[in-house]
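Supplied in structure tokens, the structure appears directly below.
Just one protein chain is left out here, and the rest sit where they should.
Take a look at chain A:
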Amino acid sequence: MSKLNTSSSELDFDRPNIEDYLPSGSIQEPHGKLRLRDLLDISPTLTEAAGAIVDDSFTRCFKSNPPEPWNWNIYLFPLWCLGVVVRYGLLFPSRVIVLTIGWIIFLSCYFPVHFLLKGHDKLRKRLERGLVELICSFFVASWTGVVKYHGPRPSMRPKQVFVANHTSMIDFIVLEQMTAFAVIMQKHPGWVGLLQSTILESLGCIWFNRSESKDREIVAKKLREHVHGADNNPLLIFPEGTCVNNHYTVMFKKGAFELGCTVCPIAIKYNKIFVDAFWNSRKQSFTTHLLQLMTSWAVVCDVWYLEPQNLKPGETPIEFAERVRDIISVRAGLRKVPWDGYLKYSRPSPKHRERKQQSFAESILRRLEEK
């Protein structure tokens, strides 16, 4: 049997069996004498392929689900029009004002604190954390965010990592409002990138670059250092690696689960009635997304801080990741799919196809022996 080359890309594919999740007709019955028909009947494989063309669980994860329009009759339509006027004419300007005030306060406090207190690190860090929490609260207020936090607030202890499901960059803001996390994020261009390099840097945030394969080891090292440092802000990781539409969860990357520390799961669920908080990064820029939120009635969400989990004896990091994903998915009412979020950006590795081929080939050879 030929050996497979394990690819060195950052796509992590040594996962539990995808076959357990996929609707499969097994290509081959596992026993009985081999007949010509077994070799030549390709209908199950074709059915799977056609089924994937018609509908597949991966694409469903990234489909925006806007709230149902309710302006559909002569009675409700004027109400809806009035609502639009209120949202765009009243709410939006006042929100912009609130946000501007927030930024002014933040910037006028942040820079003095950052530069003048250079020597007094502990105090400076504490003030900076408070200020970041403040500006996040302003952001949340600018969408009339109604966030219900359940569970004990995260405490600042070493050797712990927080993981959450990911729907939009606002997840970070919603969580940051309560606790000043350090987060690991993709470096973005534009004004977001500027914010990242200045303010978020001070929180101890870590950057990664999806497209660089060597990046993984560097980032893994940085993660480990951060977690073991006593004075660092608690680390928040979104193990899905990409924004998903808040109805599903994609596979968690194992990086957060092999740092040798406690993992505290956080589940976030947005109430779709008010606004669809999913940031479809292929369709909108972050600015458009924020504007959309600021012209909606409210952003309502629930945040659950769940019980911290540790690696069980005999459990691999991947199993650990799946277990935590299960906990989060159940709490937030999300369905699990067996796909890696990075498949948004690249093709699946041939390993999966090879696994199917292998099982078929082996069953043929085995049945050939049974005469």
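Observations, loosely collected:
Please note the rule applied: contacts are C-beta pairs under 8 Å (C-beta built on N, C-alpha and C of every residue); 3 or more make two chains touch, one makes a residue touch a chain; residues count from 1.
The rule is short, and it goes like this: contacts and distances are computed from a predicted model.
The listed choices are "GPI-anchor transamidase", "Major facilitator superfamily (MFS) profile domain-containing protein", "Calcineurin subunit B" or "3-methyl-2-oxobutanoate dehydrogenase (2-methylpropanoyl-transferring)"; the UniProt protein name belonging to the chain that is not shown reads "Calcineurin subunit B". Within the whole complex, the absent chain has one touching residue among A:35, A:187 or A:221, and that is A:35. The chain not displayed touches chain A at residues 1-2, 22, 25, 27, 34-37, 39-59, 63, 339, 343, 347-348, 350, 352-354, 356-358, 360-362, 364-365, 368.
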